[in-house]
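Only one protein chain is missing from this complex, and each of the others stays in its spot.
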Amino acid sequence: MSQQNRLNKDKSSGFIDRDKTIHFNFNGEQFEGYQGDTLASALLANDQKLVARSFKYHRPRGIFTAGSEEPNALMHLRTGAYQEPNVRATVAELFEGLEARSQNHRGSLKHDLMAINDFLSPFLTAGFYYKTFMWPKAFWEKLYEPIIRQSAGLGELSGQEDPDKYDKGFLHCDILIIGAGPSGLAAALAAAQAGSRVILADEDFVMGGRLNNETYQVNEMHGAAWAKATLAELASMDNVRLMKRTTVLGAYDHGIYSALERKTDHLSASDIAYNGNKPRQVLWRIYSKRAILSAGSTERPIAFPNNDRPGVMLAGAVRTYANRYDVAVGQNVSIFTNNDDGWRTASDLVAKGVTVQAVIDSRDIHPVAEIAGASIEMGAHVIDTKGRHALQSIQLSNGKTYDTDCLAVSGGWNPNVQLSCHHRGRPQWNEDILSFVPSGDGSGGLPPEMHIAGAANGHLDLSSALSSGYELAKSLSKELGNASKVGGCPKAESESIANSAFWFVKTDTKSRSWLDFQNDVTTKDVRLAQQEGFTAVEHVKRYTTLGMATDQGKTSNIPAMAVMADNEGKTIPEVGTTIFRPPYTPVSIAAYAGRSRGKEFRPTRLTPSHRWAKEQGAEFVEVGAWMRAQWFSKDGETHWRESVDREVTQTRNSVGICDVSTLGKIDIQGRDAGEFLNRVYCNTFSTLKVGMVRYGLMLREDGFAMDDGTTARLGEHHYLMTTTTANAVGVSRHLEFCRQCLWPDLDVHVISATEQYAQYSVAGPNARKLLQKIVDPEFDISNEAFPFMACGDITVCGGTAARLFRISFSGELAYEIAVPTRYGYSMMKTLMQAGEEFDAVIYGTEALSVMRIEKGHAAGNELTGQTTAHNLGMGRMVSKKKDSIGNIMSERPNLIKEDANRLVGFVPVDKSEKLSAGAHFIQKGKSAITENDEGWMSSVAFSPSLGHSIGIGFIKSGHQRMGEIVTASNLLQGKEIDVEIVSAHFIDPDGERLRV
Amino acid sequence: MSNPHSNSSFTLEAQTPLNGFNQSFDGIQVSELLGHSLVSMAMPEDKKSALAENIKAAYKTDLPEVGKFTISAIDNMRILGLQQEQCFVLFENEAVYKNGNAVSHIQEKTKDAAYLSDQSDSWAMLKISGENAISALERVCPINLQPTSDPSSFDTFSVTRTSMEYLGVIIMQLSKQGAENEYLLFSPRSSADSFLHMILTSIENVS
Partner (left out) sequence: MIINHPLLGPRDSSEFVYLGDACLINRPAWVGERTEGEDVNDAKTAEALQQYHDYVHLRQNNAGEHKELWYHEQGDRSWLVVTRNTITHEIYNVELAKDVALANKTARATQGGKK
């Protein structure tokens, strides 16, 4: 029979739409439910009591709650790459075609082969892993770890890439209200009417909280109807944002909250596609001036032997299924309570026409109410249950036994204090409600500007919940200057919430009473942990894993503390609480990644000639966020070296062109610009003539080299600095620091010009000839008029403004020409066209690197942050005639000692050998151990100009050891090569080519 | 002439960072801002009043506070108060844009009271407008774009630099209060493709 547990239509709550039948599949079987159902309510409607196996003992388990606190009913949802494990059936909305599978069993759910663990339970107690998998050591990798890995975890990941999209976002409000139950709704209405900008977030797909689950009256109408009307009013207001399906996950600094909105989790695949494959979830960062935590409360169970059978449920959940979902979770329900609220379940069920078998109250008092047809057992408690896959009977302390298919248990209600503890706030014990409430405002570590309303603050009765939310919102709005007239406080009858401290049924040591259903922790485990010396609450938690499952102990923490207190003869507040941390409920990692996946992980920066390089078949390499052309393969070239060798040879023989736009360019202006540069570079710049360029070395304050580059003087008060590609951002930051924090009295201003210019290196003996074809004739760039290290404003191609710098990284006659970026693509094409007659070549970063190694120029491999000007052979550049960053510290005796490492060149003695970067230098005949280490090879290349491998590197007193043969030892490659120490200037050591 | 080989038969063609992108979506219009020049204007403390006078004389407008921009009908100009000592001058003048002489054009007005640097080619510039513009932008923009009574709220004539999806972005609010939302967004030119992709993804995710 389909949906045999559904109540008659005339008892309908209005929350499910009986005209919209939904088909779904659970463990391969087809079922039907209605629009408005959760997976849990639909399964219960179809009398599916057994839905899961427990983590450790593989005990049969059923749905235990009706909310996000659910410890048992975790499922795989959807299939294939979309499969998601550990979805709580109690919050998963039913949609057409939903496919769910139970998890954590081998074989079928009913006949789980791992159920043997339950019989082995005497051995699988607390600390089992710590005690068992200790020795022998050799067993760990081969035996223990595979076993543990196979048994660990509940659901399974699909193993495929998550095909869903995720997004993030930022929201701002005056007052964030967390939870749209009675107190949250009352608060939202008052705050919105007062004129505050309100965000009301609730994890449920229908707002209203317990008003939708109960039969309360508010303002003389049904509570659910009042909620609906209030929501309609809020929705019509411009200053309110209603966010259902949105869980506030964490409280961060200064009023920032994170929240996850589930956008499409409730839709079928075809509906998602129909709506344009929008992101599945959005992770919001909410900036609030004030926050009201109105997260309600969660019912706690009572521990008694075999309290984990399918059919044992929280009493509030049982009446939620009846009142909201029109589902009778049993035909023959019994209630076990220690408080008055449990009786509501009995009366609500009777009103819905469900048979109540017995009401068992641990208190020896007068019965709270008359429950038609039910036996009333006062001062009694449940001492055992029976039924293998579903509850069949319960046994009472007074010797009576009842046949029953559902036991609704109520141990009282715990305020949902979690978010109030995210700044390490410790909740306080409240003896009236026998639970913890958030510590008072202004003390005990509440997140600043968080205020607590309603049941979350211990106002468990409806009337005070409503008024606490209302009053709080009114006064907070006033604080924020929003004082428009607010309507009256919603009114409700006060109901009785009397309760008692009855936490668990004392038993012999053999029987097991469950505390943490998800991690299978029993009262016995807690006792054992304490016997073994783990008495502190944080130790018990970790030793037993209590409260460490995905539900973070929402239903188990307080009962477990009661057990600890009893064992130790303490009170519960003396036992203390554990710390709650975000997130409030589990979040998929993909939501935290948002869009930042794969290629979207970070922005990509493209050079002005990128499109052209792509057309030429360039191989690209990522340099920071930049994509740079590494080399350009021509037809017939089968190895990258062939391309690079050709690019180098053609450049050195004629002319080559390279996009160097990625170098950082910083425009520096001001009356004190020269003085400023004197202070940030170790060498002098104030003496540089206008129209000239100088190489500069920048030190850190600790005396080590930070960055290098050329700086051009464009005018009396105007310089243009270049930085390495990698350090462009860092140097800008450093210059701003120097300008603002160190020398605020200097008149100097900086701005990045990196993006403004497309800059190309034109290098080789024919460089000038090529440029003369495009530089407009009124600009004389002859050697005499425009010598080495000159710079100037020119125009090209008939009037386009450009800048020309005669600088060289390759060692050839070379220029860098800069045009506004808009002309970057066109300029590259033009240069190549103009260069056709010279057989001009385009070269990439590899050829660039080969040529700079041939010239012995330092680059990133040499400027590692661990090398000094002295190491680089530039010690004399550090001027002592002026103050500059790093000037003093670079003189530390150890940094300038005679045998410090010096940058020199290396060639293999056997020219056919290939050098390797990273090799360490050892004196010939000595063994390759740390004590004999004399330095390292930093950069190597095959020099097509010389026809063999060359390298540069650092070696002790290198400059005094020319001609010496040492061993270059690369222990990683198991390679030792004899190398000769030579000058690092392999090509044109006197720099004649630069000056022709 | 010492450049006997010079040959002005080569001409350079200009490209815009986003190739003139222009598209309408449900309640959102996105288009590349074309033909605008941008000049950074650093203001030495001791010349600020001189500069203000020069600007007032030439453009009949004031220097902005940090976080705000001022406007002038001349050259459809906006001065963006991005830093305490530095503004950006954004203006529309076809000839100036084409000739690339934005700095000298402004220098005529500022005289020696400011240090100028051309930024016209440094930024990809998008205009985004429409009733759903805020919904799209709130997916990436940490600045509060909702109109509020707050004095710090980002309303008309507001400008600031912030970060969106790891991109530096300058955002300005163009529309008058109550009118259709209209924003200008600038982001570094080299990552123009990522910038446009970021905006289009946001639109796709909400529309």
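Letters A and B mark the chains as written, and numbering starts fresh at 1 in each.
The working rule: contacts are C-beta pairs under 8 Å (C-beta built on N, C-alpha and C of every residue); 3 or more make two chains touch, one makes a residue touch a chain.
The shown structure was predicted, so the numbers you read here are calculated from the model rather than taken from an experiment.
S.K.: Which chains here touch the chain that is missing from view?
M.R.: Over the full assembly, the chain not pictured touches A, B.
S.K.: Which residue, A:F123, A:F139, A:Y274 or A:F737, contacts the hidden chain when the whole complex is considered?
M.R.: A:F737
S.K.: Taking the entire complex into account, which one of A:D10, A:D745, A:E836 or A:D990 touches the absent chain?
M.R.: Of all options in A:D10, A:D745, A:E836 or A:D990, contact with the hidden chain holds for A:D745.
S.K.: Using the touch definition from the top, which of A:P122, A:G598 or A:P893 touches the missing chain?
M.R.: A:P893
S.K.: Can you tell me which of B:Q83, B:Q146 or B:S207 touches the chain that was removed from the display?
M.R.: Reading the full complex, the residue touching the unseen chain is B:Q83.
S.K.: In the whole complex, not just what's shown, which of B:S31, B:T162 or B:S207 touches the removed chain?
M.R.: Result: among the candidates, B:T162 touches the missing chain.
S.K.: Which one touches the absent chain: A:H254, A:K400, A:K506 or A:K689?
M.R.: A:H254
S.K.: Of the residues in chain A, which ones touch the absent chain?
M.R.: Within chain A, the residues that touch the unshown chain are 252-256, 285, 287, 423, 448, 701-702, 729, 733, 736-737, 740-742, 744-745, 880-883, 887-889, 891-893, 896.
S.K.: When the complex is taken as a whole, what residues of chain B touch the one chain not shown?
M.R.: Chain B touches the missing chain through residues 66-67, 82-84, 86, 142, 152, 160-163, 168.
The rule we apply is simple: only the chains that are shown with their structure count from here on.
S.K.: Round to the nearest whole Å and give the separation of the Cα centres of chain A and chain B.
M.R.: Taking the mean C-alpha position of each chain, the two centres sit 33 Å apart.
S.K.: For chain A, which residues count as touching chain B in their complex?
M.R.: Touching chain B: residues 165, 167-172, 197, 276, 278-279, 282, 285, 287, 595-596, 600, 602-607, 625-626, 667, 669-671, 717-718, 747, 749, 751-757, 769, 772-782, 785, 796-798, 800-801, 819-827, 830, 833-834 of chain A.
S.K.: Under the touch definition given earlier, write down the residues of chain B that touch chain A in their complex.
M.R.: By the definition above, chain B touches chain A via 1-8, 10-17, 40, 42, 44-46, 85-86, 100-101, 115, 117-123, 138-144, 146, 148, 165-167, 188-195, 197-198, 201-202, 204-206.
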